[in-house]
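Missing here is one protein chain; the remaining ones are kept as they sit in the complex.
Think of it as A, B and C in the order they're written, each chain with its own count starting at 1.
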Amino acid sequence: MASMTHNVIIGNGSAGNGAAITLRERDPDCRITIITMSSLPFYNRYDLPRIFEGYDDWREILAHPPSYYDEQAITLRRHSQVTEVDSRTQTISFAHNEKMHYDRLLVCAGGRGYLPEQLSDYRHLMHGFGSYEAAISVYKALPKGGSAVILGGDMIGLDLGRTLVATGYRVVVLADEFTFWPHRIASDERADYLKALEHMGMEVSDETSPVSIEAGGKKEPAHRVVLEDGSGVVADVVLPFYGLVPLVEFMLRSGVDIERGLLVDPQLRTNNENIWAAGDVCQIWSDEEKAYRFFYGWSNVRAMGEVAARNMTGAAQAFMDTQDERLRIDEKGDIRSPYWEH
Amino acid sequence: MGNNDIQIAICGSAGDGTIAAGDILKRTMARCGYKVIAFDLYPAEIRGFGKCVARVRISTEQAYSLKHQSDVLISLNDSDAIAHVGEVRDFGAVIFEDSPVARVAEGAHISAHVRPAQIPYGLSQRQISERATGAARSRNIVVLGYLAGLYGLPADPFRDIIAAKFKTKAAAVGEGNLRAFDAGLQAGAAAFKLDDIALDPPIHGDKGARATMMTGNGAVERGCLDAGIDTFFGYPITPATTIMERLAREMPKTGGRMLQTEDEISAIGATLGAGYAGARAATATSGPGLALMVEMIGLGVMAEIPAVLFVSQRGGPSTGMPTKTEQSDLNLAVFGGSGDAQRIVLAPTNVEGCYRCAGKAFEMAECYQTPVIVLLDLYLSNRYETVIPPETMPFAPKAEQAPSAPSGDGRYRRFEIGENHTSRRAVPGQAGGMHTATGLEHDEFGRPSDQAQMHMRMSTKRHEKLKQALSHPDLTICKRFGDEGPVDVGILGWGSTFGEILETMFAAQAEGIRCAAMKVVMLSPLPVEQIARFLADCGEVLVPEMNYEGQFANLVSGALGRPLTRLNCLTGGPMEIETILEQVRALAKARTAA
Amino acid sequence: MPDRQKQARDANPDLPADHATQAYYSNDARDIGWLRENVPCQTACPAGTDIPAYIWAILEEKYGLSYEINREANVLPGILGRICSRPCEDVCRHGWPGNGEPVNICHLKRSASDLKHRGHRITESLYAPSGKRVAVVGAGPAGVAAAHDLSLLGHDVTIFEREHEAGGMLRYGIPEFRLPRDVLTIELHNALRLGVELLTGAAVGNGPGEIRLTDLQRDYDAVLLTTGSMEAIDLPLREETAERPDREIPGVEYGLEFLMELHRGEKKTVGRRVAVVGAGFTALDCARVARRLGAEEVTIHIRTTEEYIPVTKDEIFEAKREGVKIHGLRTPVRLVTDQTGGLCAVEFVQNRLGGWRDNGRRQAIAIDNSEFLEPCDTLLVAIGQRTLNDYLDVTLELDRWGSVSVDDSGMSSNEGIFAAGDYVKGPTTVIEAVGHGRQTALGIDTWLMGRQRRQQVVRIEPVSGPLRERSYDFIPSQEMPTAALRPRSKSLQHEVETGYDSAVAHEEAKRCYLCNLKYQIDVGNCIYCRACIEVAPRNCIKLIEGVEIKKDGTYGELIETNQWNEVGAIWIDNNECIRCGACFMVCPTKCISIERLDFVTQDM
Partner (left out) sequence: MNETPGPVYIEDTLEQIRGDGHLGYRSALLPTWCPGCGYFSVSEGVTKALNDLSIPGKDVVVVSGIGCASRFPFFMETYGFHTLHGRTLPVATGIKQANDALTVLAVGGDGDAFAIGAGHIPHAARRNVDITYLLLDNGIYGLTKGQASPTSAIGFVTQTTPYENRDEPLNPLMMLLAYHASWVGQAYAGRPHHLTQMIAEAIAHRGFSYLHVLSPCVTFDKTDKTYANLDLEVRDLPDDHDPSDRMAAMAEAAKADTPSLGLFFREERATLGDAMTEIAERASGNYPSS
C-alpha cells in the first residue's frame, strides 16, 4: 500500500526504530518521522554500562550511522518534546510551540525510572541512568575504585552493578521488592538470588529500606543513605533503580485510555483508531491473564515496535511474548537474566 | 577533526543583534591571541525582516579566507537560519531557541532541519535574557555566554569586551548584558556537550595583547592616521561610511579635522581644496559616490592636486545591492572621467594590505601630485582579520613642499617639465609660490593654453610621471605565490578575492597540481612586465573576480593580449573556494590531457 | 472616560456611576462575557470568588481585605483554603501550555486567612430586619452559608442540627490533619454570630422526639433543607457471591461512617492490611487515617484510573508519600471470610475503561473471568453517598436520581420549602455546597420579599498603569510546605500542610496575571506602528481584520491577517495576554488603556 501517509513515531528507542524500518519496508513512499527528546540518534540503553569499559564516545554505541536516517528517508526530530496530542484533529504539539499533523501515530516513549514518593525530597542527591548523558555523569561522579549504592535494584541496575564490580568499583545493593524487577520470583527463591548477587561481588543488605539521604561535606563528595534503623551506608553515587513507570504525561489529554501505561489491545492499538503504542509505555491486554500487563526486555520491545508497524500498515497481527522471563543461577553461581542477553 | 581551526556562524534577522554578537566574539578571540577572520552579511533595512549572518573563523595559524563549512551555527531567528543548517559540518553544533513566543508552522522550527549527524542544542534564549535583563533584547549576548560555557572559552575576555562594547550606553545596559552573558554561560556549562568541537590554546597567546581585530575599513583608518592625515571630507554611503565614522572619532585627537559634507560632490571638492592648500586630505565613498566624483577627479588630474579617495565597491549598477559585495567598479576607478584622466589605483587584497595602501596612498598622491584611488570592496571593508601593528612607522611623513627657485624669467613654473616629469609644488602661504590651479589645459606656469604641442607635452607629463609609481619604495605592487618555475595552472587575482585564491592554490597543491598564484595590487598604472613574466610560466591562467565580464581580465589581456580563462561570480557574497578549485582541477586536467 | 460612562448609562439609566474612581457599571453581554472568559478561575468557582481581587489585596499586603473579599463569596475562607477541590486552579491561565504552573490560588486563600491581622474585624453590611423567619435544617457548609446570607438580608434564621456540633461533613467527614478544628470552629462561629440561632442535637424527621417538618412550615415563613447526602451507598456485590450482608462481616466498614464515628470520639482500629474501595476524598482520607491507626499495607482500589478520580494531585501525592498504594481498573465482587467468619480477602474483577459519563468521569467495564483475590484484614468502603428523603413527613417531588427537585430559586415542589447543597446535588464538593447555599439564600429572599433585591453587574474601573512586571512571570510555583513524615505519620491531629509565610505568599501572589485587567487599544489613535507587538512576550497582540461574535453575544476568535490593506486594527488578544504591561509602556501615541473589571452585586 504505497502512500504519502504521515507515520509519526514518538520515541527513538528499540520499539521506535524497529517500527520505523518495518514501516519503510512495507510502505516505501510514506513519510516517517521519529520524535525524541534526546539530542542523539538511536543507541541501545542496555549498552550504557559499556561506558565503564571505556566506550565513552556516544558514536561508539550508536545503533546505526547517522547516514542511516537519510538512506531510509526517516525524518529524525531530536531535542523535541511533545507536550500534547490531540487525537480529534490528529495534531501533535511540541514544547517549542510547533504543531505537527499525523495520519497514524505510534507512541513508544518508553519509561522513566520510578522513584518512590517518600524519596522524592532527595532526588537531587541521586543519579539517574536512563540516558547516555546520565550514564556519563555517573561515570564522571565515580572516582576510580569508588563506591556506588544501588537502591532497590531491578535488572537494569544489577546489570550496571555487575559491570561496576567487573571494572573495579564497590557496589552495595539495598534490596527490596524491586530488586529483581521485572522478574516475578517466588518468595522462597529470593534468598538464593540475593546470595548469587553477593557471589557476583556486590554487597547486599536486605529487609531495611532507606528513609533519607544526606549530602557529604566539602571534603568527601560521598553521600550517606540513612536506613530505618538509623544506620547508614556511604557511597560516591546513589542510584535508585525501582523499575520503570511509563512516560504518558503528554498523552493525558489525548483521549487515549491510560491506567499506568497506555492501554492497548493485543494488536497494540489504543482506543483511538489512529494511535498505536509499543514498548515500555504500553499495557497490553492479555487474554489468558484477563488483565492489562507490561512486557519488558529489548527483544519484546523491538518485537512490539515491528508488530505495531505491521498493523499500522494494514496487518492484524497480535503481539506474542517472545522473551524468556525466567531468572536463573548458572553453574558458576552467577545470576543469569534473559534481560541481560543482547 | 582538528582543534586549531573552528568557524562559528551566527544567523538572525536584522535587529536580533546578530552582527553585534559576532563582533564581540571575534574581538574576544583576537584578545585571546587567536587568528580570526570574520565577515558579516546584513540587509539594507535597519530593522524589519532582512537576514544577517556573522561568520567568525578562529584559528591558531594564519588563515586567508572563511571556510565554506562552519562548525557551529547559532540561530537567533529560525526562518533565516534554517537555510544555513547545511553549512554546518558533521558532528558540528546547531544552537537555537527552544521556546519561541509565536506559534511555529509545521517544519518551521530549526530542530526539524538539523541533520542526524549534527548536534542540536536548544535553549530558551528569550526567557534567559528576559530573566537576566527584563527584556528579550540580550538574546544575542545570552547565546555568546552559552557558547563560552559549552566550549569552555575564557569568560573574562568576553566580559571585558562586552563591557567595553556597551560603555557608551546607559550603565544599566552594560550590567544587564553582563548578567545575560553569565546566565548564558551557566546554561552552556550545564548543557551536555555531545559534539567534537574543541579549540587548542592560541599559539600567539603572547602577542594576543598587541594583536587587534581590524576590518579593511578599520585598517584604512589606521593607515590614514599613521600617515598623518590632516583633513577628511565624506558623505555617508554603505560600505564606506565606517571609515568616516572612525576618523570622526580619531582624527581630532591629533588635531585633524573631519567634516561630513552635504554630498559626494562637495566632499571631493573640499578634499581637492585642502590638498591644494597642502594638507594630507582624503575622502571615502562607494561606486555611486565615485560616479558623482569623477568630474572632480578629472580636475585633480588636470590641476595636479594630491587627493586620496577610498572607494569600497558594492553590488551595482546604480543603487544596486548596497550591502552586498562586488568587484565591478574597476573600470570606473581606472578610467572614469572625461578625457585622458590617468590616475593611480591601488587594490589591497587583505586587511594588512589596506593599512599599507592607505598610508602609501598619501605618500604617492603627494609625490606624484595626483588623485590616488584605493579600491576596496564591501567584503574587504567589512571583513575582520587579526593584525599585529608594525612597531616602527612604515610611512614617509608629509614632504615639505617648497617652490622651485625662480627660473631665468624670474617666475615660478608650477608645472615645469623636469627630467622625471614631476614639478616642485608650492602651497598657499609660501613665498614665491603663487600660481593658479585650473581645470583648463595650461602651460608650465599654469596659464590657460590650448596650443597643440602644449597639450601634447602636458599630457605626456601627466602620464609619464605616474610610471615611477611602479617602483615606489616598500610597496608591493604585485606578488607571486606557490610553486616556482613553470606550472600547470596560474591564478591571477586582485582585491578581496585573493584570500580565496590563495586557499584554493594551497588546496590544489595538496591535490598534486603544480600551481602558482599572483596578486596584482597596482591596477593603474599596471605592472605589465611582472605580470607578463608570471604568465610566461603558466600553462593555463585563471582569473577569478566578482564581476560579470572580467574587468581585470580585460585590463590584463588588453595590455598583454594573452588568452585567459575567466571565472566570474555575481552572488553578492565572497567566491567559494570550491568553485575556484573546480576550475583549477578542470584546467589542470585539460593541461595534462594535452 | 466621561463619554464612556455616559454611553454606559444611556444603555442602563438605572446603573449608577462612581465618580470618585471614574468607575462605571455595565450589564452588556460583551462585558459580562469578557469577564467570564478572561477570568477562568472566578468562572470556575462555584461560589464565584473574585480571585484576582483577593490576590491583588495580598500583593498589597492587605490580608484582611483579601480575607473579606473571599468571605463575600464564601463565608469559610480559612476552611476552603485548606480542603477545597480547587476547580479554579485547573483552569488558571498561568497553567496554560507554555505559561508554566497554575497559581496556587487555594494556598493563597489560606494565606489571606492565616496572615490577616490577629485583631482583624469582619465587616458586613446588614439589611433592615424583614420580620421574616427562616428555618435551616442541617449545619453543613450549604446550611451555614445560606443562614449567614439570609441573616445579612435581615431575616431571623434558626438552624436545626442533628449532631452535637455544627459543621456537617466539615467536622465529621474530614480528618483533623487536613482541617484543624480551631479554624473550623472560629469560622463557623463568625458565620453564624449575626443572630442566627443554632439548635444542635435537634434532629428533624419522623422518629421519636424528632421535630416534624410540618411544624417548621407552620412556625417559619420558609424552610431550607440542607441535610446533605450522608447515606452510604451499599457495596454492590454479586448476588450469588453474597453469603450475608457485608455490614455484618467483621472487618468491613463504611468509610464515611468510619470517619464520623472517629470524629464523634469513638475508638477505631484497623487490621494490618487495609483495602479501601472508592475514589473520592473520603476514600483517600480513610486510607490516610488507616495508616495513622497503624495499618502496614493500605491500598486504594479504584474502578477506573488515577487520572480520572476527582481529587487533587497533591492529596494523592501526600497519601502515597505516607505509604498508601493505589491500584486502578478493579471492582470488588465478593468478600472472602476465614473460618472465624472474619474478612480475609476481597475478590476483584479486572476492568477496562469504557466511554465517558456525563459528569466527565470514565466508565469502567468489567472483563469476564478476570477475577482475582486480594488478601486483606480490613475493608473500608467509600464508593459514595446518597440522599435520604423518607425521613420527612412531607412528600417532596424527586428527580430521577432520587434527589429533591428544585426550581432555579431552590424551591421544592412544596411552596415555602427550599433545598440546597448535597441534599439536592448529591455528594459534591464543599465549595459547590457553599455556592449553592448562597444562591438559594437569594432565591429565598426574593420569594420572601416578593421581588429580586440584588443583581450582579460588571464594575469597570480605569487603571492608571500596569500592576505587574514581566519578571513576575518567572517566579516558580511556591510549594506548600508540609510537616515531616515522622511526626505526622502517627498523629491524627498533626496538620500536614503548614501554610505559606508572608514572604512566600507575596511571591506566589506576584505570579497571578490579574486576568481581570483588560488591555485594549484605541484604534482611532493607533498608528499601526507595531511597537507593542515588538515587545510582546507572547503571541498576544495581533493584526486583525475581524473578530468572531458568538451566538450569546460574546466574543470569539480574532481573525488575523498579514495583508497591510486588510489590517483593520492592531488588537490585544486578552486570552493570550498575560498582563505584563510591556505594550502599555512602549506605545508612542499612548492609545493603550487598562481597565479592571469585577462582578459586583447591587441593590435593585
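Following the convention adopted for this analysis, contacts are C-beta pairs under 8 Å (C-beta built on N, C-alpha and C of every residue); 3 or more make two chains touch, one makes a residue touch a chain.
Only a predicted model underlies this, so the values are computations on that prediction, with no experimental measurement involved.
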{"item": "Shown chains that the omitted chain touches within the full complex", "value": "B, C"}
{"item": "Contact residue for the chain not shown (choose from C:I186, C:I365, C:A484 or C:V523)", "value": "C:V523"}
{"item": "Contacting the left-out chain in the complete assembly, out of B:R249, B:R411 or B:K467", "value": "B:R249"}
{"item": "Omitted-chain contact residue, chosen from B:F96, B:Y121 or B:Y235", "value": "B:Y235"}
{"item": "Identified contact with the non-displayed chain, of C:I122, C:I233 or C:A569", "value": "C:A569"}
{"item": "Touching residues (missing chain, whole complex) on chain C", "value": "1, 3-4, 7-8, 30, 462, 520-534, 543-547, 549, 555, 562-569, 571, 586, 588-591, 593"}
{"item": "Residues from chain B at the interface with the omitted partner, ascending", "value": "15, 44-49, 235-238, 241, 244-245, 248-249, 252, 258, 260, 262-263, 319"}
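What we mean here is this: only the chains that are shown with their structure count from here on.
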{"item": "Chain contact topology (line, ring, star, complete or other)", "value": "complete"}
{"item": "Chain ID, smallest distance between chain and overall C-alpha centroids", "value": "A"}
{"item": "Whole-Å gap between the CA centroids of chain A and chain C", "value": "40"}
{"item": "Distance between the centres, which are taken as Cα means, of chain B and chain A, whole angstrom", "value": "57"}
{"item": "Junction residues of chain B, two or more chains touched", "value": "99, 101-103"}
{"item": "Of all residues in chain A, the ones touching two or more other chains", "value": "97"}
{"item": "Chain C contact footprint on chain A (complex, rising order)", "value": "83-84, 93, 97, 117-118, 120, 252, 257-260, 263, 271, 285, 289-292"}
{"item": "Residues of chain C defined as touching chain A within the complex", "value": "97-98, 305, 307, 317, 320-321, 323, 328-329, 350, 352-353, 367-370, 372, 485"}
{"item": "Chain A to chain B touching residues, read off their complex", "value": "39-41, 58-59, 66-70, 75-80, 94-101, 133, 136"}
